[in-house]
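Sharing a structure with you now.
This part shows chain A:
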Amino acid sequence: MEQYRNDELKKQLDEKFPQWDIQIMSMATAKAAAKINVEGSHTDADIVIDMECAYLERMKDNLENVEEFSRLEYLDGIGDPEGKYLIWDRQAGAIVVNQAVLDKYHLPVPKTYEDLLDPIYRNLIAMPDPKSSGTGYFFYKNLVNVWGEEKALEYFDALAVNVKQFTESGSGPIKLLVQQEVAIGLCLTFQAVDEKNNGNDFLILEPEFGSPYSLTGASIVKGKKDRAGVKEVFEFVVNDFCVYDKEYFSPGQVLTVQENKLENYPTDFSYADMTGIESVDEQERLLELWKY
Partner candidate 1 sequence: MHAVSIHLGVGMEKKEQTIKLKVRNIQKLYDDKIILKDISFDVMEGEFLAILGLSGCGKTTLLRILIGLEKQDKGSIYKDEKEISLLPPDQRGMGIVFQNYALFPNMTVLSNVEYALKRRKETKKTARDTALRVLEQLGMSEHLDKKPRQLSGGQQQRVAIARTLAMNPDIILLDEPISALDVTNREIMKRELKEIQKKFHTTMIFITHEQEEAFYLADRIMVMSEGTIEQLDTPDQIFRHPANSYVKEFVVAHLEQKYQSLLKCTGRLDNEPKRVE
Partner candidate 2 sequence: MKKRKWTAVRILIILFLLVSVVFPIAGVMAQISLNDVKKIMVSGQLGEMLFHSLVVTGISTFISVSLAFLLAWCLNRCNIRAKGVFSVLFTIPMLIPSVSHGTGLVLLFGDNGIITNLLAMCIPRFKVNLYGYFGMIFGWVLYSFPVAFLMLNDSFQYEDYTTYEAAQVLGLGKLEQFRTIMLPNLRKTLISTVFATFTLIFTDYGVPLVVGGKVMTLSLYMYREVVGLLDFSKGAIIGILLLILAIAAFVIDLRNEENANTSTVTRQYVVTQNRKRDVAAYVICCFTVVVIGLPIAAFAFLSVVKQYPIDLSFSLDNIYEAFGLGVGQYLENSLAMALGTAFVGVVVIYFTAYLTARSKKTWTTMTLHLISMISLAIPGIVLGLSYVLFFRSTFFYGTIAILILVNTVHFFASPYLMAYNSLNKFNRNLEDVSDTLGISRMHMLLDVYLPCTQKTIIEMFSYIFVNCMVTISAVSFLANFKDMPLALLIPRFDSQSLIEATAFIALVILAVNGIMKLAVFVLERHVKDPAEPNR
């Protein structure tokens, strides 16, 4: 998760479980998944949080069954029928614009995906790299769903010319926007809201075809369930902290009953067509075709 969410989690964990030394490591999704896959139960992590479901599906063999830990009620249709992971988050994306930078270069606010191809935005766009970031991938997948593979790939070929950087992690574009290195970013909505509340002059725009998203989940690494404290910590995280997290940090809807306490979060965005977002094979295939 992002640094500030991790910080809050650590704070609460240290308060609740002073007897254990809990370390939180943040890593790009694909990296973390690959690491656990390769290292299996030798890996140093005990619990994984906020990992894209597609990746969780891929490493199901390395996960414990965690159904029993949840006391929350989730929306219909989401979740793992096999009980190997619990839904954590719905990460939704938006097109975020730094008004200050646009003003500096006297540029108009883009409205559609096509607008982004305009040469006036040359080197002013940042997007996460779908190969390492779930955020990047869901933008990619959404366009594939809407336009079909061929047109989507052509689009990205053209877009790449305007992209300054395909960042490794999903939170990359937001940081670049804050530093005013780019004018436009394909970002996670809640991150943008957070930074806007921090004083940055951002505009958060609903993407043309709705806000693309992916679901993330949490689980315990196989063989780690019986380690001291793991069960208690996990239970706390997926229940108490999960609710807290949804209310204050990441309001994407996952529970049937969910309050939104995050200021300025656009609750009116519609969600985009994300069929097939959890399919591992689909993901592998599309990533093969990604060239950047």
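Behind the choice of candidates: all candidates are chains of the complex that A comes from, given by their letters.
Convention: a contact is a pair of C-beta atoms (placed from the backbone, for glycine too) under 8 Å apart; a residue touches a chain by one contact, two chains touch by 3 or more; residues count from 1.
Source: prediction; values computed, not measured.
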Touching candidate for chain A, same complex, options 1 or 2: 2
Chain A to candidate 2 touching residues, read off their complex: 3, 7, 23, 25-26, 28, 30-31, 34-35, 37-39, 42, 44-45, 123, 131-132, 160, 163-169, 171-172, 174-176, 178-182, 288, 291-292
